[in-house]
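Partial complex: the chains shown occupy the same locations as in the complete assembly.
Order of writing sets the labels: A, B and C. Residues in every chain begin at 1.
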Amino acid sequence: MNKHIKIKKPKLPRMPRIPKIKSAHKMLKNDVPGTLTYTGSKEQKHVSVELIEYTPHDYKIEQGNDISIAFDKQKPGEISWININGLAHTDQIEKLGQHYDLHPLILEDIVDTNQRPKIDEYPNYLFVVFKMLYFNEDGAFMNEHISLVLGENYLITFQEADGDVFDSLRMRIANAKGRVRNAGADYLMFAIMDAVVDHYFTLIETMSDRIETLEDILFSNQAEQDITQDIQDLKREVLRLRKAVFPFREVVNRLEKIDSQLIDERTVTYIRDLYDHVVQVSDSIDIYREMTWGLMDMYMTTISNRMNEVMKVLTIISSIFIPLTFMAGIYGMNFEYIPELNLRYGYFYLWGLMFIIFFLLLYYFKRKKWL
Amino acid sequence: MNKHIKIKKPKLPRMPRIPKIKSAHKMLKNDVPGTLTYTGSKEQKHVSVELIEYTPHDYKIEQGNDISIAFDKQKPGEISWININGLAHTDQIEKLGQHYDLHPLILEDIVDTNQRPKIDEYPNYLFVVFKMLYFNEDGAFMNEHISLVLGENYLITFQEADGDVFDSLRMRIANAKGRVRNAGADYLMFAIMDAVVDHYFTLIETMSDRIETLEDILFSNQAEQDITQDIQDLKREVLRLRKAVFPFREVVNRLEKIDSQLIDERTVTYIRDLYDHVVQVSDSIDIYREMTWGLMDMYMTTISNRMNEVMKVLTIISSIFIPLTFMAGIYGMNFEYIPELNLRYGYFYLWGLMFIIFFLLLYYFKRKKWL
Amino acid sequence: MNKHIKIKKPKLPRMPRIPKIKSAHKMLKNDVPGTLTYTGSKEQKHVSVELIEYTPHDYKIEQGNDISIAFDKQKPGEISWININGLAHTDQIEKLGQHYDLHPLILEDIVDTNQRPKIDEYPNYLFVVFKMLYFNEDGAFMNEHISLVLGENYLITFQEADGDVFDSLRMRIANAKGRVRNAGADYLMFAIMDAVVDHYFTLIETMSDRIETLEDILFSNQAEQDITQDIQDLKREVLRLRKAVFPFREVVNRLEKIDSQLIDERTVTYIRDLYDHVVQVSDSIDIYREMTWGLMDMYMTTISNRMNEVMKVLTIISSIFIPLTFMAGIYGMNFEYIPELNLRYGYFYLWGLMFIIFFLLLYYFKRKKWL
């Protein structure tokens, strides 16, 4: 039976069980507030630090494994983007925090991967947390915890591990393509958030694909296999996406309305546009959520329909042969005097009668549309 | 079995699968903000441009395939309506944007068919996005992305492809019928939005028809076929309509409350009336939504009822003939001494007993209301 | 089977299918805003106009089929109530509109039966729209579109057709009973709305009756018939009632808070009381809504319970007679040597064994509480 299932289910991308959420907060518990502990699971050998400095005319990139390369003296008019991958190296993050005079709670939030998306205003900088969601090479649904510190002429970004969706952005800076080289660090922050939101759209496409695959399975009556687990997994992913996107929407909304000298008025127009996109994402999530919930109903209907079909086969065969068997039983009796038994063609008369009953029952089931 | 289904279902308009939403955002991803890319699927060979200029006394129409005809010098007191079909020709739209000094983000939103309904205020113009929904000739549920720019004495409308619901409006302008020729560009904008809302009502009628058709199928016990897919499709259409109408309601609401010199106070009364209509549409959508969800329950009940009927037939036939067959079996036994077998009319006595049992069971099922 | 259903269902008032909503907006579509078109279905031969003029000491009533009788010159201190039945005669309504200088959009809303309840303030008058719901003589759920214009010392009411719930109010005016003759047109407006709200209570009673009738059918296990359609109709009626009452609640709420010289401060106390009543109605609607939704669950349970019972009968009969038939089959075999067959009382021994098995099975089913 299992073999058939495999064959029937070629289009459904494998949905691995989601890594348990429970282990998430394991290290925070009973800890002293103010102590940095990375709560994620992506251990990286070295912290990897990347410093990009640019003016409208100039561009410089530096990479390494020590935080100190981020402490380069900034030239006037220059924008610095410091990108740090690898949150497990809390000592490096503390060093950076001291250099840029970041509040201890910010440092905690940077390494606490359970921190939900939020925005905090501090006198000299803005602090933003959000989530990058992606499917890893095994198809598992992964969480990347991203934090931003936006200061005067600099932007620091923190990620859990190497590898991100900012490559096209780096190339735009390198090639002075688009508006980014001519705008400030606030526009750079917008561009990063924009790339993340664009990535949310691809996730939504994947969910849409999965829902359609499951619907196709259900509609094509191939649904031999138990797809309850797939549906439940999908529900869970939609809920996790929702948990990441809805607070992020609030973050962007507040960013649009914030009154900070760090954000240029021209950038606000772009942020408003970003907000439109996030709202679009969250609208779609709610639609997919309802559709996913509806899948369960559809599956139940499919099961009921199939049971109905099984019942019909049983009823038709039983209803036809049980009366006929009864008739055969009658003439298998050993009574001394059964007049029909002595008829020359009694046997053939009985067959005739049986065929008549057979076809009457067939007609009855046909009329009831069971056939 | 399939043939019968076709016959049973004459009134249900065919509901083709909705074109996948997922491909919608495909081009935007990782793109440079500020670059125009049409994200829809309606490719048109030429952009088609239409310029209507009118005063209370005068009326002029010009059509062509190049944006430059829209750059006609406006006479004082004249209202210009520039209608542009074909968003794939982004170069033409950029040219127009430069001429009218439109913000780059506006141009992006014009060609991004995923942009949800919204209203943006700029110093010299208002920018409005909304959706025209319609069933195409194949019965598929289509999206038309419409954008408006309302300036001093001019209105620019953008559509994805030729063909719209504004013909009656054009005729009213041509024939100087109604208020439109005597009012400003703001009234023209209202008239366009009003035509779109009126069209929403026809969509709602279609949905109502579909729901009733499905209910009729369910109530008439014709529901042999699996209408799960029809119900799911309906759900999806209601959700898409909702997604288009609810943000549009907010747009109209804000338009009513906006404090702009571009909108005449007399037009505000009309916009308030328009708002009432949109609220009406969205109320109806929510009612149809609940009804659609209720259909699934009704379908489940129908399935259960039918299974019940199948069960009853099986139970009646089995319960009658299994005991009778047992009796026949008794007298088919080969015991040496079975006194009944030697009775002269034993066979007929048995038939008599069988008929009594038969009618008792019939009476029992009758009293249980299974017959 | 149908005959039985009729007999089983004596107390359920017949619920005819609701007239389709879809035809509602048929005429408005693509029409010029500002053109009057009656969108309802109640065509009346003549418009019927009624003019009631009263002071604390005086009272005069005039009736006719032409709007001009409403243009009577008002004496100082006199309150006029102009009641117009028959919205299909749009020319008469336009004439009235000109005489009282009503905004074109008001006239449109008066004849648009799809207009949801609302209140509009104009400099010289208030305009209120609401719904009178009733069951007509066929038991169908009908909609009466009512509009009010409250001006200085006059009140104009518009209804679709003759016949209303204001008779007791007319008598109170005629007989100078209660407060109405001594108060202004604003109190008259309150009295009319109060009569409508009181009528809502009778509707709620009818719904309550229907829910109880359906519950009684379900509980008394009489639910042979398929009451899905009744439940679905009930759902629909509750939704329609909700659609009429909830916006009306907002109307009354705003009326209470309005700052208009047309409404006396003493009347505000009465409107606040009216608001309490409307809130009460809408609370009840929400309770009945939940109860109606619950009916479907109960019906499903009833079906399942009945199927369970059918299954039990089948199982009991089959489980008893199939083994016994097997035993009879054994001794019907033609083996040369079956020792039991040669026993003198083998046949009776077998019957004994069969009875033992029969009673053991009965006992088993009894213990399982299937009997």
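Operating definition for what follows: a contact is a pair of C-beta atoms (placed from the backbone, for glycine too) under 8 Å apart; a residue touches a chain by one contact, two chains touch by 3 or more.
Here the structure is a predicted model, which is why all the values come from computation and not from measurement.
The copy number for the entire complex in this file, given 3 shown chains of one sequence, is 5.
Definition applied: only the chains that are shown with their structure count from here on.
Shown here, the protein chains touch in a chain-like sequence that does not close on itself. If you average the Cα atoms of chain B and of chain C, the two centres end up 27 Å apart.
Within chain C, the positions touching two or more other chains are listed as 332.
Chain A meets chain B in the complex at residues 165, 168, 172, 177-179, 191, 194-195, 198-199, 201-202, 204-205, 208-209, 212, 215, 218-219, 269-270, 272-273, 276, 279-280, 283-284, 287, 290-291, 294, 297-298, 300-302, 304-305, 307-308, 311-312, 314-315, 318-319, 322-323, 325-326, 329-330, 332-339, 369-371.
Of all residues in chain C, only 1, 4, 20-23, 25-26, 28-35, 103, 105, 108-109, 114-116, 118, 120, 224, 226, 228-229, 232, 235-236, 239-240, 243, 296, 299-300, 303-304, 306-307, 310-311, 313-314, 317-318, 321-322, 324-325, 328-329, 331-334, 338, 340-347, 350 touch chain B in the complex they form.
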